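A protein chain is absent from this complex, but the other protein chains hold their places.
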Amino acid sequence: METISVGLIGTGFMGKCHALAWNAVRPVFGDCAAIRLAKLADVDARLAAEKADAFGFQASTTNWRDLLDDPQIDVVSVTAPNAFHPEMAIEALKAGKHVWCEKPMAPRFEDALRMRQAARESGHVAALGYNYIQNPMVRQIGRLLSENAIGEVNHVRIEMDEDFMADPAALFYWKSEASSGYGALDDFAVHPLSLIWTLLGRIRSVMADMAMPYAERPLAGGGTRAVETCDIASVLFRLESGASGILAANRSAWGRKGRIAVQIFGSAGSIVFDQERMNELQVYRAGGQPADAGYTTMLAGPAHEPYGQFVPAPGHSLGFNDLKVIECRELLSAIAGKPSRLIDFEKGVEIECAVHAMAESFRKRAWVDVAYG
Amino acid sequence: METISVGLIGTGFMGKCHALAWNAVRPVFGDCAAIRLAKLADVDARLAAEKADAFGFQASTTNWRDLLDDPQIDVVSVTAPNAFHPEMAIEALKAGKHVWCEKPMAPRFEDALRMRQAARESGHVAALGYNYIQNPMVRQIGRLLSENAIGEVNHVRIEMDEDFMADPAALFYWKSEASSGYGALDDFAVHPLSLIWTLLGRIRSVMADMAMPYAERPLAGGGTRAVETCDIASVLFRLESGASGILAANRSAWGRKGRIAVQIFGSAGSIVFDQERMNELQVYRAGGQPADAGYTTMLAGPAHEPYGQFVPAPGHSLGFNDLKVIECRELLSAIAGKPSRLIDFEKGVEIECAVHAMAESFRKRAWVDVAYG
Amino acid sequence: METISVGLIGTGFMGKCHALAWNAVRPVFGDCAAIRLAKLADVDARLAAEKADAFGFQASTTNWRDLLDDPQIDVVSVTAPNAFHPEMAIEALKAGKHVWCEKPMAPRFEDALRMRQAARESGHVAALGYNYIQNPMVRQIGRLLSENAIGEVNHVRIEMDEDFMADPAALFYWKSEASSGYGALDDFAVHPLSLIWTLLGRIRSVMADMAMPYAERPLAGGGTRAVETCDIASVLFRLESGASGILAANRSAWGRKGRIAVQIFGSAGSIVFDQERMNELQVYRAGGQPADAGYTTMLAGPAHEPYGQFVPAPGHSLGFNDLKVIECRELLSAIAGKPSRLIDFEKGVEIECAVHAMAESFRKRAWVDVAYG
Partner (left out) sequence: METISVGLIGTGFMGKCHALAWNAVRPVFGDCAAIRLAKLADVDARLAAEKADAFGFQASTTNWRDLLDDPQIDVVSVTAPNAFHPEMAIEALKAGKHVWCEKPMAPRFEDALRMRQAARESGHVAALGYNYIQNPMVRQIGRLLSENAIGEVNHVRIEMDEDFMADPAALFYWKSEASSGYGALDDFAVHPLSLIWTLLGRIRSVMADMAMPYAERPLAGGGTRAVETCDIASVLFRLESGASGILAANRSAWGRKGRIAVQIFGSAGSIVFDQERMNELQVYRAGGQPADAGYTTMLAGPAHEPYGQFVPAPGHSLGFNDLKVIECRELLSAIAGKPSRLIDFEKGVEIECAVHAMAESFRKRAWVDVAYG
């Protein structure tokens, strides 16, 4: 089996998450390419060297373009701040690399389109880091839907809530600046959208409300500054299938730490999931004796691919980082020309289209059909 | 203490529920008026007699107006089908009776207004059967909010779901006819609205979507008939306080039996409740050590008034019917001229205003400000 | 249908609970005898009169023997303190009354035997207030077991925990005196035993440990007094069926309010229940696709008899007091000579036999076979 050489840009939360995945993917799955951790880039030289050493990369650099110039590097993980995604991804694709870029694609929609164009022209794999779709229990939802276990889907609700911006006393920082985007909509809602895209297909039309729980936030040096983004977004939508839905995102939701709550209703049952209990799934199937009806709570196990590659015993729990390992495995499959389960730049742009249509509907206070172009 | 004489119209689900409450209120609370169950009315003579006997009423009649003509009857429970509410309530008020009318007020808005007018003119108590607000845990939410336990409320989500119309093979019946109203909106959403009114104040503006999961339903005699009401309603709203919110109602939600799920987010915490576990409440308070933070699950007990009137031990559970007994107790307080916790015809009309604004926003596909007139 | 005349002794927690049940049973069930609330007895004359008025009794007395002398009274509810149960129950039976006596039967085993003897000789109904067995979800467990839904039962665990004695600063009171019994064993464990008796049959042998979390407790006047009862009991047991089991009871379990947690394991599945969520039941059935296996959470509804007599809609919750209404209904069935679901004095003595065998096994530090005599 061949060897894949990897370059990584970034050493933050997602940089480390990618590094852990690149280290684990072969030991976990066994049947994929060998991984060579070639070079790690970070603008901070000391950090680059230190993290290259810790993560097992052979070399480090402060110049991310070095990775592109290295002919032996096959794939580049892009985990730098969002504003850098377009340039890095596009240049990497042009340099003949496969690209694994963290979400969201780009703060500006035009940039997302340029990224997609670069991917199309390159013929290389261009994947986005939508890791939640890799959860074996999310795959199980997909399997149940494809088996028609709950009949025809007619209604969907999906919520994503965390509380890292819930404290009104927290200082103003870049996530409250308009330059960072709309707020919860692009920062958060893209994750639920990745689930919708994977499980239910495209959204046809949207009607969004957005809200600022705190009009201003304190500045470090004293005084306050007006907030420019909306930490709360609430969206009505219709899927192309005709099903109606609600999407809610709130990054100022005290008490919620990693909630992505999904409710899918069909003509013969329903499915309930919450990422905070990512190893559980609840399914209700109509029919049978009324006295015995109820939601069945499934615990993740080897019957839910590819859980068994991590642990052979059911009910022992995968974790957040394991999802990235699965995503990495899918990326390697794509690179090997095999079927894969990924949000690539094509689907990524569709998700961005939906996000921007939501923002437009909020401005216009009217329903907007998503234009997929 | 005086005696209150009661007339009851109707012997169905809610008729029995009222009868149970009238039987229980004095034994439970002790300190209220003695109750005399004077007369029960039902169009079916046999049913009227049989139920009068079972429920402990002294007499029965097939003519509900007999209750109004009886000078000794103080209060009339109206539990007949919704279409009869206006005439019965108005006539009863005109006859000098206090009225305890089941929700919703009336299928047509004009009728609700006439009912309110009659109540105003009568000077009598005119209360609606919004029993969920009587849950001691809902009172506990109110107490927490009034104590500012979660700071200023900035976002609310509330869902009401059942599955009695979830089966596409279920026969067409009156709830699918346009004459019954909009569907989930007036049939269901009024309950969540009663909670909002009680806990958070009035709604300022709304934007609703409504959906039919099944375009047609089978007829008993064969063939099908087009459905005229929407079993699903999804609403964005803003409270007069400025807080944003989402209301969802679905009476075709397989697996949900009595779900009324409330999430209230504030600047210092959040509150989560679900009527399917009506004796529990979850509260998150910001502050303290991060390692020890989390939702606290409170179990209903004597500390939550008036639970202790039913059971002196905590964690022993009240049931649905107990809420009606509490409502009855509040009604007696109102009749006695004391403070009470009720949705009266004034507030009831406000709730109807919100419902009709929602329907209008759906027709117009635009935000609508609720006109409270 | 005939009329049953009722006398009630006691006005405390259980006195009120009986009174509520007597008031509700006919309105709820309709098809049983009419109930006449004849006379209420309490040693406190004021309390007797006041409660008789509130509960709807026609008369009151300070002498419980007045109830026995009244030839019109058919049945006597005995809810006085445990020490009075034997005399009251035996005298009532001798007076030709049916008896509905609160649990436990008596602090002393000989008294329980005398009570049983009196019941046998009287030919009248002699029932104990083991209300938890009346929960429709407990009946559902029984149905599942009888249908062999989880195969042959091979292991059982049952816990009963509350925290009313958890505070070490709580004053010494009668429940810490040896004269009150063993402690958690007779105060608490009898409830789980009533479930075992109803669902699984008799216990063959036992091995108990008992513990005092606090060796002494403060006295009101200052100083402390050594505790004489054990707030914690832990028991290994074998059923007559051969299944092994664990019973745990703790009345000093901080955080537990009304927990009765049941786990029943069989060769083809398992059942999990907790009284704190008394309207839910979890059932796992072996077989089927591993990916779809899991516990199904059933919500109480009309499919679970006799829930539908209280509320026709599922998932709307019964409460603690409703269980007493069902118990009362069963009592009326027994009085009418029909099959009923009750712990009568026969079974009650068996439960006492098990309790005393447990205490003996603790003293001997050895397994003890329960002698049912």
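Think of it as A, B and C in the order they're written, each chain with its own count starting at 1.
Note that in this section a residue touches a chain if its C-beta (ideal position, glycine included) is under 8 Å from a C-beta of that chain, and two chains touch if they have at least 3 such contacts.
This structure is a prediction, so every number in the text was calculated from the model and none was measured.
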| item | value |
| --- | --- |
| Candidate in contact with the missing chain, chosen from C:A178, C:A286 or C:A371 | C:A286 |
| Residue of B:F84, B:F109 or B:Y295 in touch with the missing chain, whole complex considered | B:Y295 |
| Candidates C:I246, C:A313 or C:A336 - the one touching the absent chain | C:I246 |
| Contact with the hidden chain (one of B:K94, B:R120 or B:R143) | B:R143 |
| Touching the absent chain when the full complex is considered, from B:H18, B:H304 or B:K347 | B:H304 |
| Chain not shown, touching residues in chain C | 150-151, 154-155, 157, 159, 166-168, 207, 209, 211, 213-214, 232, 234, 236, 238, 243-246, 248, 250, 252-256, 265-270, 272, 284, 286, 293-295, 365-367 |
| Interface with the unshown chain - residue positions in chain B | 140, 143-144, 283, 289-299, 301-304, 314 |
| Where the unshown chain meets chain A, residue by residue | 13, 16-17, 19-20, 23-24, 26-28, 30, 34, 50-51, 53-56, 162, 164, 256-259, 276-279, 299, 301, 310-322 |
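Criterion: only the chains that are shown with their structure count from here on.
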| item | value |
| --- | --- |
| Most central chain, Cα average position | B |
| Fraction-based call for chain B against chain A, same above half, different below | same |
| Where chain B and chain C are represented by their mean Cα positions, the distance between them in whole Å | 34 |
| Between chain A and chain B, centroid-to-centroid distance (C-alpha), Å | 41 |
| Touching two or more other chains - residues of chain C | 299, 301, 314 |
